[in-house]
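So, subunit A:
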Amino acid sequence: MTLLDAVIFLPLAAFLIILALPKENFELIRRFSLGASVVTFVASLGLIGPYWFRNPGKFVFDTDLPWIASPPIHYHVAIDGISLWLVILSTLLTPICVLVSWRYIDKYVKQFFAFLLLLEFGLVGVFCALDFFLFYVFWEVSLVPMYFLIGIWGHERRIYSAVKFFLYTMTGSVLMLVGIIYLYNQSGTFDYPRILAGLQSGSIALSSQAQLLLFLAFFAAFAIKVPLFPLHTWLPDAHVEAPTAGSVMLASVMLKMGTYGLLRYCVPMFPAAARDCAGWIVTLAIIGIIYGALVAMVQPDLKKLVAYSSVSHLGFVVLGIASMNVQGVQGAVYQMLNHGVSTGGLFLLVGMLSDRRHTRLIEQFGGLKKVTPHLVAAFLLVTLSSIGLPGLNGFVGEFLILLGSFRSDVLGPRMTAFAATGVILSATYMLWMFQRVNYGVVTHEENRNLPDLDRREWTVIVPIIAMTVVMGVLPNLFLKPMAPSVDRVLSLIHREGSVRAEVRQRSGAGR
Partner candidate 1 sequence: MTGSFNAIVPMACVTAAALAAMVAEAFREPGERLPIAGLGFIGLIGAAISAVLLWNHDVRSFGVVAADNFGLFVTLVLVVVGLLSIAISGPTIERERLPEGEYYALMLFAIAGMMLMATATDLLIIFLALEILSLAVYVLTGIRRASRRGTEAALKYFLLGAFSSAFFLYGVAFVYGLTGSTRLDRIETIASQPGSALPLVAIGLLLVGFSFKVSAVPFHMWTPDAYEGAPPAVTGFMSTGVKAAAFAAFARVFMTALAPLRDDWSSVLWVVAAATMILGTVVGVSQSSVKRMLAYSSIAHGGYLLLALLSANDVARGAILFYLLTYAITNLGAFGVIAVLETTERANDTVRDYAGLWSARPALAALMTIFLLSLGGFPPMAGFIAKWYVFSAAIKAGYPGLAIIGVLTSVVSVFFYLRIVVMMYMRDDGTPAVFPPVPALAGAALSISAILIFYLGILPTRVLTWAAASLITRF
Partner candidate 2 sequence: MQNAVPISWYLILSAILFGLGVAGFIYRRNIITVFMSIELMLNAVNLTFISFSYKLRQVDGHIFSFFVMVVAAAEAAVGLAIILTVFKNRETLMIDDISSMKY
Partner candidate 3 sequence: MTALIFFIFAGLAVFCGINLVVQTHPIASALSLIGVMASLAILYLQLGGEFIAAAQMIVYAGAIMVLFVFVIMLLNAGAEGPSREGSRFAKYMGIVLLAAFLGLISFIIQAMLPASEGVVFGSFQGGTAAEVGRKLFTFYLLPFEVTSVLILIAIVGAIVLARKEL
């Protein structure tokens, strides 16, 4: 029983306890969920320890217990410098989501918070699991509560969106399931490190065609989750219809399951196939970046705009991963966190606005700066972080990713230039939106007396703001612990001789 186990199972325990709480006592339920999630968060901070002090680069907090005897399925969890931050991101955002739902959720309160904690359990689990079977279980476990969060507490078209979300992601994940089973049949184990070692040593021999198909099976699941163009259309719907907490968890953490999967499983296991497909992946990612930005620009709905911006931002992450060098990958991981913080923050703020006005249409706002200055100030900061202003978090990620892709042999300068236009476009749509919402005169009477941030909302937004600044100014706090792990992943990716020598030299210079 390590600290990690505690972090994984605390939310589950809290979930079960909430189920036992009396359903009329809203305040108790809220307080309990808050307490539980905060405790989880604090516990998860302890996970940084080994990375900060010794920085082994390999998996720590390793727990490997047999779960199902035959086939040999283990409860095998551990984290490295990459998953560490994603775990912390999940645990950080959960209490925030609890807080933001405090008053907004007024029916089925108990179930809401229960689902939220169950979701946390699933998400944390996904990032820690090292057994494919376990991974898949967590993967799907996280799906169900989100489905309910959207479907029960969402807005008008919630059902369509919830079902779309569910089916879309499930389609991908079942293909991954086939891949997992196939891999098991070849290797006789579900243990990720062992499979990896087998693939590396050649003791699990796969034809290149099999590798390609397996890669695609895994890729399908992850690409839908990311989501990569053109598999993204579930995302705007789900985001728009979800309650604020749902949108936040979805955008901030759930999408990262896809990119995390790519980085952890897809590419390191089948580097050759990944390299073969890299051109396509990169093309899709770049299309996603530009396309998402352009479509975001013309959205009339705030949440939809943010949702499409996620498509764009996640395109950057995929780009970073596909560049397969140290800057690209570090940037990708960093951008995952950034996007979690910034887009999470945006959804929180948009949620606060729509709580006040019960609409998310941009044209229904305008002139808020005079009415709710604090909220708008926070909004501005988060917007700036989202468009990658240097000094705030978004910049570091985008910089590293683009740098990585620039230096990568897969992408190179020309592709990178295309991708970098996304930076221009992001400024365009975000600032335009910001202007329409906050500047000008108040055009709708209803907006004239909106309340500014209250104490609870301050509590929600301050951590986000703090994170944007800290991550922008001191990125090394985060980069340093992840660096050895990223190096490990990269050494896996570049393990075969198929990499052209000059390329290796070039990326070696940067390492």
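To be clear about the criterion, contacts are C-beta pairs under 8 Å (C-beta built on N, C-alpha and C of every residue); 3 or more make two chains touch, one makes a residue touch a chain; residues count from 1.
Keep in mind how these were chosen: all candidates are chains of the complex that A comes from, given by their letters.
None of these values were measured; they are calculated from a predicted model.
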Of the candidates 1, 2 or 3, the one touching subunit A in this complex is 1
Listed in rising order, subunit A residues that touch candidate 1 in their complex are 67-71, 133, 136-137, 140-141, 143-144, 147-148, 151-152, 158-159, 162-163, 166-167, 170-171, 174-175, 177-178, 181-182, 184-185
